[in-house]
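All protein chains but one are shown at their positions in the complex.
Up next is subunit A:
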Amino acid sequence: MNEPLTVDLLVVGAGPAGLFATFCAGFRGLSVAVMDALPELGGQVGAMYPEKAILDIAGMPAVTGRDLVEGLTGQAMTARPHLLLGHTAQTLAYEDGTPVVTSDQGQTVRAAAVLVTGGIGAFTPRPLPGCTGYEGRGLSYFVTDLDDLTDRDVLVVGGGDSAFDWALAAVGRARSVTLAHRRDTFRAHRATVDKVLASEAQVCTRTQVAALHCGPDGRIESADLKGQDGIRRIKAQRVVAALGFTASLGPLESWGMNLDGRHIAVDSHMATSLPRVFAAGDITAYPGKVRLIAVGFGEAATAVNNAATVLDPASDLFPGHSTERHVSTTREGDS
């Protein structure tokens, strides 16, 4: 069991709305923790659209999902958040009126307010068919540490951006890189596909993983690839399955918030039906709701600042202009 954490605001969901909310909380001087089921920041945008150009972010004529997440992350980090990645928010309880959220990893967060920016729900990687039980023995759904691929034979499975990004990252680091995809077309960004095809990586289309084999130490050492010419065995100590994600509201549905279909009903404060629990971004529902990132940013600011007045009723709803803040800190530094 991890040490319980106490913060002013817990943000559940590290997509665009959650990252901007984190910045807003830091701007007001609130201590903040960010929890997300995925092991990386960026939510749906990072996981599903890293290479797509997004055209409807205010002030940015065109930005890729990856660049947007990078910018939002830099902004969010000014709040010095506690990051709880790979943690799915599981239960909500109240202790003396204060929300306490516990993750599926057993992390407890006591937060004066909770902000749910969960988008379409918690993301779960699609399992590699027929290969369950190999997680932690060489099979993973993410690469969180590229050094782990060094001098290994790496098998990447999938045809999307993540699969090609990881194959490319493994080239030059791994002993060998094989990318297996069950179709002969790829969804990944064309430029990345071309780079991988031009590299030493072996790309096998119309190929599926038929079986994984472990050595005496219980860790994967080879994989059987089934292609059009039958089955062949390749060396592989690391298998990265990048087959996309499924999303569901999951445990949030049992928190007792008023829901509207698969969305959380909120009022104009972005308050849910539960005390000290707010919501923002794609997950909210109210009359006239438009589900765009641009709207999520506004809701995040509304939610954080309204939450702040609940934490400290004497504080102003309006956080002040960031431009004023810059001037005042400069002056403090000067004096």
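Basically, contacts are C-beta pairs under 8 Å (C-beta built on N, C-alpha and C of every residue); 3 or more make two chains touch, one makes a residue touch a chain; residues count from 1.
Keep in mind that, in the parts below, contacts and distances are computed from a predicted model.
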Report summary line: Should one name the undisplayed chain from "Nucleoside ABC transporter membrane protein", "ATP-binding cassette domain-containing protein", "Ferredoxin" or "Osmoprotectant transport system permease protein" using UniProt, the answer is "Ferredoxin"
Query raised in the report: In the complete assembly, which of A:Val7, A:Leu68 or A:Ile120 touches the absent chain?
Result: A:Ile120
Query raised in the report: Given the contact definition stated above, which residue among A:His82, A:Arg137, A:Arg173 or A:Arg187 touches the chain not shown here?
Result: A:Arg187
Query raised in the report: Looking at A:Tyr134, A:Phe164 or A:Phe245, which makes contact with the chain not pictured?
Result: A:Phe245
Report summary line: In the full complex, subunit A touches the hidden chain through residues 44, 48, 120, 123, 126, 183, 185, 187, 243-248, 261
